[in-house]
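Here the complex is missing one protein chain, while the rest keep their positions.
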Amino acid sequence: MIRILVTGGTLDKEYNQLDGELVFTKTHITDILRQAKCTAQVSIETVMLKDSLHMSDADRECILERVKACPEDKVVITHGTDTMPETAAFLGQQLSGKTVVLLGAMVPYSFVNSDALFNLGCAFSAVQLLPEGAYITMNGKIFSWDNVRKNRQKGEFETLD
Amino acid sequence: MIRILVTGGTLDKEYNQLDGELVFTKTHITDILRQAKCTAQVSIETVMLKDSLHMSDADRECILERVKACPEDKVVITHGTDTMPETAAFLGQQLSGKTVVLLGAMVPYSFVNSDALFNLGCAFSAVQLLPEGAYITMNGKIFSWDNVRKNRQKGEFETLD
Amino acid sequence: MIRILVTGGTLDKEYNQLDGELVFTKTHITDILRQAKCTAQVSIETVMLKDSLHMSDADRECILERVKACPEDKVVITHGTDTMPETAAFLGQQLSGKTVVLLGAMVPYSFVNSDALFNLGCAFSAVQLLPEGAYITMNGKIFSWDNVRKNRQKGEFETLD
Partner (left out) sequence: MIRILVTGGTLDKEYNQLDGELVFTKTHITDILRQAKCTAQVSIETVMLKDSLHMSDADRECILERVKACPEDKVVITHGTDTMPETAAFLGQQLSGKTVVLLGAMVPYSFVNSDALFNLGCAFSAVQLLPEGAYITMNGKIFSWDNVRKNRQKGEFETLD
C-alpha cells in the first residue's frame, strides 16, 4: 500500500477561464492514476494545495506530521518544484523508518505536453524499491535529499557536484 | 546510461487516416522523452516495430542478442502487452549481468488518455534500482519475469499466485 | 435550435484496450460541445453508430426520415467520411425546407490530433447561415451535395471540377 500526499505545485494547476490565471481547485491525482491504469493500492490525502514558493516551515512541519501519522511506510508526495529540494531535506533529516519520494511537474497535467504522468511513474517504482529515506524523482533521475538542487535557469533537477 | 530497445506494441501505434487502421510508422520514444523532460542519458535503438501477438521465437532471439550486444547494463524495452510476459521470461532465463525492464501501453501514445508516459516512468526508476534480472512495469507495479501474467479479461498485469 | 443527428464514423471511434480494435461504444458529441463551450441550443439524437463503408440504402432512408421528422429546420449530421458524399446527395435530392450539414473527422476525437472540433465548428456556422439544401463541411471548406467527392488518395474532400 502506497500513501500519496498531495501538497500542490504546478502539477495540479488549472486554467481559470474567468480571469486567465492558473489556480488550484482540486488535485488531479485520481484522474492521473486512472489514465495510468494503476492497480497498485493507494491511499490519497490532500494535505494542502500550494505553490511551493509559498510554503512555510509550518507547512513542511505539517507534511512531516502527515508522513509520520499515516500507516503506510511508502509515501509519494506531489510538490511544487521550486522548493522541492528544501522539503525533501526537511523530511530526510527528521524521518526514519519510511521511504518518501517527492515529485512534481514542470508543466501542469491539464496541458497537452505535461510531464506529470512520467514523473509519477518514476516515483511509483522508486518508492517501492528504495530503502528508507527521502528522495526526488524528476527528469527521469532519482535524487537523494542530500544531493539535489533545482537549476532554475534550465528548469531541471541536478546533483550538487 | 540507459539503453532503450524499441520493439513495437500498442504504445507506438498510430492512426492511418487513409484506411482507418492502427499502424506502425515509427517509434514515439523520442517525443515521449521530450515531453517527460528526461535528462537521464539514453541511447535509443529500434529493433523492430511489431504487434507482440506476431512475435516469433526468432524475434525474441533477436531482442536477446541486442540486449547482450549493447554496452549498457541497464536496458528498457518497449513491447506489446499481449506476449510481454513470454519475452520477459525468455530474457530472464537466458540473460545474466544486466537489468532489463519491459513496459508497454494499453492505450497508444497518440491517444488523449495513454498510459505510455506513466509506464515508461515506472520502467526508468526500476531499471536504475533493480538488481540484474528481467522485469515488467505495468499498472504501477513491478513484476519479476517468473511471476507475472496478463489478465486479458481485465486488461491488467498480475502475479501468478 | 439545431438538431444534431449522430450516425457514427471515425469521429466517434474509440480504442478498445482489450482487443486493440477501434470500436463504437457511444457518441462523444456531448463531450465535444462541452469542450467547445457551445451555448447554442442543440438537441442530440443518435440514429446509429456505423462505419460509413457499412451504410446501406436502408440506413440512408432512416437518416432521411429522422431529418424529416425532427421539428428543427437546421440539422447537423455526424457521419463517416467514406460515403459522406453519397449520403449528402441522397438527402439533397429528397429533402426540401431544411438546411442539412454533414461533417465527420479524419482522426477520431479520442486522438490527440483530431480534426473533429474544427469540422463541427465549420458545420455549426454553416447550418445557421446556409439556405435550404444539403452540404458538407470538411477541410475548412463548404461543399454543396452536388459538387463534392472524397479524394481517398489524399484523404481530403474536393469539388468535382
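The chains carry the letters A, B and C, assigned in the order they are written, with residues numbered from 1 in each.
Keep in mind that, in the parts below, a contact is a pair of C-beta atoms (placed from the backbone, for glycine too) under 8 Å apart; a residue touches a chain by one contact, two chains touch by 3 or more.
Note that this is a predicted model, so its numbers are computed, not measured.
Which of C:Leu22, C:Cys62 or C:Leu117 touches the hidden chain is settled by the complete complex: it is C:Leu117. Across A:Leu49, A:Val107 or A:Leu129, the residue that sits in touch with the chain not pictured is A:Val107.
Contacts to the hidden chain, counted on chain C, fall at residues 32-33, 35-40, 42, 106, 113-115, 117-126, 128-130, 137-142, 155-158. Taking the whole complex into account, chain A touches the unshown chain at residues 10, 13, 15, 17-18, 20, 22, 51, 106-108, 110-113, 152-153, 155.
Criterion: only the chains that are shown with their structure count from here on.
Comparing mean CA positions across the assembly, the chain most remote from chain C is A.
Judged by shared residue numbers over all numbers used at their interface, chain A and chain B contact each other through mostly the same positions, with over half in common.
For the pair chain B and chain C, the distance between mean C-alpha positions equals 38 Å. In whole angstrom, the spacing between the mean C-alpha positions of chain A and chain C is 44.
For chain A, residues touching at least two other chains: there are none.
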